[in-house]
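As you look at this complex, bear in mind that one protein chain is not there, while each of the others sits in place.
Presenting subunit A:
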């Protein structure tokens, strides 16, 4: 495997803390927040993260495939989660210490519950509004009721972090800025 070439493209309105581990070809969109101690590894192919995502401490995002790993907008990656999905839609929540394998593609409005382990051997797509929860990683479909209020809360959460994080952390800038 050729050595990984680092190339970070960080939108000027994104907040990426200095103390994060980035490797490979990474693009971070406007308004996305990356907390300190988060890890984003574009090992094989590039990672493109959309707008308004929140990536918390200790979260690990890995792309093991050659293709671009696309993460949509307004996703929340909670503390210590690990995501290797080739694609993630919008408004998803990956809860604390949840782990999602590279065989899973996540659509939109999905929730992976705290500590859930999702490692199917066959490729799988989580349809919109899929909820994975509980110790046995049970699956159900959310009615979607309350999603507007939740999205509103997600936006406010990001707004707050955008204001507060730079007060206590040095920020990383993309190349060229």
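As a working rule, a residue touches a chain if its C-beta (ideal position, glycine included) is under 8 Å from a C-beta of that chain, and two chains touch if they have at least 3 such contacts; residues count from 1.
What we mean here is this: contacts and distances are computed from a predicted model.
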Determine which name in "SUMO-activating enzyme subunit", "General transcription and DNA repair factor IIH subunit TFB4", "Dynactin subunit 4" or "THIF-type NAD/FAD binding fold domain-containing protein" the UniProt entry assigns to the undisplayed chain of the complex.
-> "Dynactin subunit 4"
Absent-chain contact - pick from A:120, A:146 or A:166 | A:146
Go through subunit A and note every residue touching the omitted chain.
-> 91, 111, 113, 131, 133-134, 138, 140, 142-143, 145-149, 151-152, 155
